[in-house]
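The other protein chains are all here in position, but one chain of the complex has been omitted.
As written, the chain order gives the labels A, B and C, with residue 1 at the start of each chain.
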Amino acid sequence: MNTPANPASRWPDLAGRIEGETHILPIRVYFEDTDFTGLVYHANFLKFCERGRSDFIRLLGVDHQGLANPKEGEPALFVVRRIEIDYLRPARIDEVLEVVTRCVELGGATLTLAQEVRRGETVLARAKVSVVLVSGSGKPQRLGHLVRGALQRFVN
Amino acid sequence: MNTPANPASRWPDLAGRIEGETHILPIRVYFEDTDFTGLVYHANFLKFCERGRSDFIRLLGVDHQGLANPKEGEPALFVVRRIEIDYLRPARIDEVLEVVTRCVELGGATLTLAQEVRRGETVLARAKVSVVLVSGSGKPQRLGHLVRGALQRFVN
Amino acid sequence: MNTPANPASRWPDLAGRIEGETHILPIRVYFEDTDFTGLVYHANFLKFCERGRSDFIRLLGVDHQGLANPKEGEPALFVVRRIEIDYLRPARIDEVLEVVTRCVELGGATLTLAQEVRRGETVLARAKVSVVLVSGSGKPQRLGHLVRGALQRFVN
Partner (left out) sequence: MNTPANPASRWPDLAGRIEGETHILPIRVYFEDTDFTGLVYHANFLKFCERGRSDFIRLLGVDHQGLANPKEGEPALFVVRRIEIDYLRPARIDEVLEVVTRCVELGGATLTLAQEVRRGETVLARAKVSVVLVSGSGKPQRLGHLVRGALQRFVN
């Protein structure tokens, strides 16, 4: 098998898609996501949401390696400050879910996102997540031009 | 090595302790709990809280196997309905944390808990978690006599 | 946003692809996969491999819900019996990896797979995994016609 040097180019949808003001990431439910009740373990919905946030900013041109090892300026990373999540319906093994992410607030260092995990048109979980951009030493940093410019147009 | 048939008896604190109105569970931070930022991954605080809740009801005489395979009545299990969590300070590899759990509301089928993850006297995360007792088919069930009786005295 | 009833149809590559005798599944490395060393946590390579196996049999027409709730015959599930895994090189946040899966042995109830986790042409981990099809009560089951027929052509 002849694999290209950059596997990302072979999988166009791997980071999901931006449609209008939202980002949509497909998620397959695997063994690792479920628990003995037969349903997806509640904390794993937070993992799904985090994947959605990471791929949203990735499609905007920002990634975690780039933030942590910037060409100039201080290293930075996103840290979660607060989550509210309502679990409305369960998910099960083999299902394909979609994480739908939307920016609802863009502060100096803080970003608030509304996220839903859906199966088709059914909303399974609804979350509001606040993240902060901090420096390596933990100090809040102003969201850089790159991040701010990229996200600005998505804030309602 | 001569291991007794019931390992639980060898580890008296494994399910933590009830002190006054709260349950306290020690948690060691391992590799699996951290992420590349060097800190504990945010979703893993929810795992710590779930361990605290499970061991709290365990010390009250209720466990998940017993609920799922009752001697009489319908099988039941606890499902998380809503979580609010504030992340105040980070945790790191090797640290010993404590999950402190307290019942704040006991409804017909719903139980609301206030939980904190602490390192010594420092609160790292503070959560409010609502769980519902449901039957195998997903219908809310009245919290049985056992659960209710055991928890009643812990509700403020 | 107008989401179709079946999200799987919107994401054609979500279960990877079969190319010749191998199945290839792309994996993005997220926060959840890494640990404080900055690298992917070793146990998470086993999760990646499990996703590869699940999607391989999925593309052959077999899924875990179908095995667990068959139209006829006994419920069944795949259980891991043995793993050998060599960790050759590390993986990091944001990277796109590929899980490459190949059947190497097909016994009465046992299936042995050779799996690699690669980044481009670099092999990061190499595993040999034996799984057994068991009934709900844990008894090994003959690999049904469906599974056997589907897998037969992939055995070297």
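The working rule: contacts are C-beta pairs under 8 Å (C-beta built on N, C-alpha and C of every residue); 3 or more make two chains touch, one makes a residue touch a chain.
All values reported here derive from a predicted model rather than from experimental measurement.
Colleague: According to the contact rule at the top, which chains on display are touched by the left-out chain?
Modeller: A, B, C
Colleague: Considering the whole complex, not just the chains shown, which residues of subunit A touch the missing one?
Modeller: So the residues of subunit A touching the unseen chain are 31-32, 34-39, 41, 43, 92-93.
Colleague: Residues of subunit B in contact with the chain that isn't shown?
Modeller: Given the touch definition above, subunit B has residues 1, 3-8, 10-15, 19-20, 22, 24, 26, 28, 30-32, 47, 50-51, 54-55, 58, 63-65, 68, 92-94, 96-98, 100, 118-121 touching the missing chain.
Colleague: Could I get the residues of subunit C that touch the absent chain, sorted low to high?
Modeller: 36-37, 39, 42-44, 46-47, 50, 64, 68, 77, 79-87, 90, 138
Operating definition for what follows: only the chains that are shown with their structure count from here on.
Colleague: Just by CA atoms, which chain is the most central one?
Modeller: A
Colleague: State, to the nearest whole Å, the distance from the C-alpha centre of subunit A to the C-alpha centre of subunit C.
Modeller: 24
Colleague: With chain centres defined as C-alpha means, what is the inter-centre distance between subunit A and subunit B in Å?
Modeller: Computed value for the inter-centroid distance: 27 Å.
Colleague: What positions in subunit C touch 2 or more of the other chains?
Modeller: 31-32, 92-93
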